[in-house]
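One protein chain omitted, others in place.
By written order: A and B. Residues from 1 in each chain.
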Amino acid sequence: MSDRLMPQSERAPSWIRRNRQAMAPFLFLLPGVLFFLFYVIFPVIQSFNLSFYRWDGLGEPVYVGLENYTELMDDRAFEVSLWNNFKWLFLYLLAIPAGLAIALFLNQNVIGIRLYKSLFFFPFVISQVVVGLVFSWFYDPSFGLLNQILGFFGFGTLNVLGDPTLVTYGIIAAGLWPQTAYCMILYLTGLNAVDPEQVEAARLDGAKGLRMLWYVIIPQLRPATFIAFVVTIIGALRSFDLISIMTNGGPFGSSRVLSFYMFEKALSEYGFRMGYGAAIAVVLFLIMLLFIGYFLWSMYQEEKGGR
Amino acid sequence: MNLLKGTVAGLAMTVGLAASAQAAELSGTLKIFSDMSNPAPRAVIEQLAADFDALHPDLTVELTVIDREAYKTQIRNFLTANAPDVANWYAANRMRPYVSAGLFEDVSDLWQEPEIAENLASTKGAMTLDGQQWGVPYTYYQWGVYYREDIYKELGLEEPKDWEGFKSNCQKILDSGRKCFTIGSKFLWTAGGWFDYLNMRTNGYDFHMALTNGEIPWTDDRVRATFAHWRELIDMGAFIDNHQSYSWQEALPFMVNGEAAAYLMGNFAVAPLREAGLTDEQLDFYQFPAINPDVELAEDAPTDTFHIPSGAQNKEAAREFLRYVVSADVQTDINGGDKLGQLPVNSASSVDDDEMLNQGFEMLSSNSPGGIAQFFDRDAPAEMASVAMEGFQEFMVFPDNLDDILNRLEKTRQRAY
Partner (left out) sequence: MFPRPIQKSSRAWAATYQALIPMALVLWLLPLIAVAVFSIKPDADFTTGNYWGWPSAFKGFENYGKVFFASDMPRYLLNSVFITVPTVIGAVALSCMTGFALGVYKFRGNLLLFFMFVAGNFVPFQILMVPVRDLTLDLGLYNTKTGLVLFHVAFQTGFCTLFMRNFIRALPFELIEAARVEGVAEWRIFWYVVLPLMKPAIAALAVLIFTFIWNDYFWAVVLTQGAESQPVTAGITSFNAQYRAAYHLMSAGSIVAALPPVAMFFLMQRHFIAGLTLGAVK
């Protein structure tokens, strides 16, 4: 191959030849970067811009300065959504310990364990739409399995999705199901890579059970924990599908989160307040930015260390 | 009198004939976007398109049927980007955004034509904004109380004529271990129906219209009076439990199974109730009774409509299609029991011989002196409607939150209008 190539490159104009290696990455990057700029980066900037306008999607946008933001300050629905977002953030993190627990439970070598592992992972593969449907039947006040079970133990019925204080927790529980499966698979892979010598050494030192887990295993699972943390936070802030399917934000808006509220304000049947929706999105983005900053910072530390 | 009517109708016929003779020369394509996506309406619009196509040999009719729910958001896109010649929509304030943005064609000229002016007079108001007409109606339907006749008989109840009778009936139904009313408020608008009736019966049509037009504060004492009446029912336990978890269809089984005795709904609820097995002996209808005797009765009767987008290419054919749709024969046909099963908008049409439709027609034409409203979310602008209906749902679950709810609605009113 090189025989054929050599004369070719000699014939090539010297500038290209000299700069070929410097040019190449940009040519490789060009399509991807263009796409990404066009569909992701610019829209983020546009959303920031739009949040200073009043626009119904039909006429001309009207510049209103910070009006959308001052209205947000005084908007109860926004307050409820923001608060729910924090509930999602904190409670969704339960997927991490739960995933670890299941991973520890399944980290054995018995017959059929591979099949068990994949079946446990199953909930993550099905779409959130289906998960939402399944759980709304589970919670149904008249025939849901939950109330059958409660009734069996002699408790009264509970209308989880119709109760403004319970509804968000009910949806988060549904969301935890696939998310726990995800964290589980991360930890199973992580456990595979735990250094057996260290474990044995610790055993000789008399460590076992929880102490072993805390001082020897978990530190070694750091990379898995980091990724589990990242995907769980992102999942929590993006929560939309389940809410839309299970409650449509109700009852009377008590299960909204920012992402759902902005959709409602901007694009739903009674919405089309694009600027206001954009302002909500900006707030959500700023919350996310804290985490993005943290992720990038830790990646940067790693890159520096890796060099 | 009769003779006169006949002459007018005859005259209208001739004008109509003249119009269609002229229109035989229509050519090009007529693009129709329709939201009539449920099975029965879909058959109707497909037939309308096919018949109109056959009537005009040089004209090609292209029909696109879009899911009814999706249509509500999609209309914004196609009106600006790629306008058809004819599009479905709803009457009253629901037209406002498109009228203000100049996206609907002014069709006041059609309403000057004798046939339309004469025979569609009753719906003219609903099609009028800023003194012009922006489309034509093709169907409307009554709202009212659909109830289990057999349960009423069993308990010895009569159709109530006033608020006291309404409540005492309800008490007897409750005493028999049933709920008075089924409702599914998950998607909010069903609660809007209750508000419409209670408010129109308490304060009258004009007040209701002023309120939905943003001219009256929500914290007004008269509004509170409406909610006080509502609260009487809520405190009795008149409504089914957990209604906030159900859609209107999911609330139907309560009535079918006899766990609830009645349903305040539009006439479209009749078909699924019959399908679910209720016979004509079991199902009947009454007009929402008077609450304040000094107030004239007024009704909700939502009207569905056809419009010509300003960006339409073939406006001549579109106008002819609108004339065709509202003509007496077509109106009789498409609103028949085997088609839409609703009320024709043309007064020269005949109403299908159906128990519910007859009662509804009777009610709307002779016993609704106060006026005819469209529906809460069509009379009030979108933003007000969504916040208000959410408040209604909350009120039905937590009536104690009323002050809070009204303050919130008032804040929205000050912003939205």
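Here, a contact is a pair of C-beta atoms (placed from the backbone, for glycine too) under 8 Å apart; a residue touches a chain by one contact, two chains touch by 3 or more.
Computed from a prediction, not measured in an experiment: that's the story for all the values here.
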item	value
Identified contact with the non-displayed chain, of B:253, B:337 or B:399	B:253
Candidate in contact with the missing chain, chosen from A:91, A:104, A:150 or A:166	A:104
Candidates A:91, A:166 or A:199 - the one touching the absent chain	A:199
In chain B, positions touching the absent partner	66-67, 69-71, 73-74, 77, 81-82, 247, 249-250, 253
Residue ranges of chain A at the interface with the undisplayed chain	1-2, 5-6, 9, 20-22, 24-26, 28-29, 31-33, 35-36, 38-44, 46-47, 50, 104-110, 113, 116, 118-123, 125-130, 133-135, 137-138, 143, 145, 148, 177, 182, 185-187, 189-194, 196, 199, 208, 212-213, 216-217, 222-224, 227-228, 230, 234, 237-238, 240-241, 244-245, 258-259, 262-263, 266-267, 274, 277-278, 281-282, 284-285, 288, 291-292, 295-296, 299-300, 303
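We take it that only the chains that are shown with their structure count from here on.
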item	value
Centroid spacing, where centroids are CA-atom means, of chain A and chain B in whole angstrom	42
Parts of chain A lying in touch with chain B, wherever the complex brings them together	56-59, 71, 74, 76, 140-142, 159, 161-162, 164, 247-248, 250-253, 264, 267-273
Residues of chain B defined as touching chain A within the complex	69, 72-73, 76, 79-80, 97-98, 100-101, 103, 185-188, 241-242, 244-245, 377, 382-383, 385-386, 390-391, 393-394, 397, 408, 411, 415
